[in-house]
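The complex is shown incomplete by one protein chain, all other protein chains being positioned as in the whole.
Let's turn to chain A:
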């Protein structure tokens, strides 16, 4: 995060559906090699914004540049350099993990070894398993493996930890941090603020299709504290999740 190069630049993004404005004038930059969080309640426009950047959805107006490519003019170029994990996406039926990775390798035109991809997300033991037979955390890890096949510059993760138990969640955080440390920019949405605080270099709060705050988690918290905010209850040195992890261990069991 030394030099702050914007790898994604969103300007005045607007998305209107028939009688409903999902996104109204969003502007933000994502810097190279950071973990950028899009936070906000359901229906705030997070997924819509992501899908427009991912070239999966047409925008109504505004300008988006991804690593120098415009979503209007070079969507194919953008697809080559991004990896996308969709909320609740399924995979081709009746295929095992290795076969699914082979399929995506073909779709991206990437020459990779499927087992190596599975090792990256610690699923080598599940190579012959069907996607449907995986646990929640394994499914998310597999989804992330499919985003890495084309060695992308940016990956987009839409609520990757929703529904996971604390161990699986922590395990996924480690994976996401490892991916970032390998040089990939990560854009993530989540409903868990502790997760955003731990994981994200910067976060944007989206509400009714607009950005209402954008900064590092630290700065945002400091601003709130400086405004005189106090928690009702004295904060203890640990919370119930720490108790859970302490009692059940850090090892994820899948």
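In the analysis below, contacts are C-beta pairs under 8 Å (C-beta built on N, C-alpha and C of every residue); 3 or more make two chains touch, one makes a residue touch a chain; residues count from 1.
As a convention for this text, contacts and distances are computed from a predicted model.
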| item | value |
| --- | --- |
| Protein name (UniProt record) of the chain left out of view, among "Cytochrome c-type protein", "Cation acetate symporter", "Transport permease protein" or "LacI family transcriptional regulator" | "Transport permease protein" |
| Which residue of A:103, A:177, A:214 or A:245 touches the chain not shown here | A:103 |
| Residue among A:24, A:60, A:80 or A:216 touching the omitted chain | A:80 |
| Identified contact with the non-displayed chain, of A:27, A:122 or A:151 | A:151 |
| Candidate in contact with the missing chain, chosen from A:29, A:54 or A:159 | A:54 |
| Contact set of chain A toward the excluded chain (per top definition) | 54-56, 67, 74, 76-77, 79-82, 84, 86, 88-95, 99-100, 102-112, 146, 149-153 |
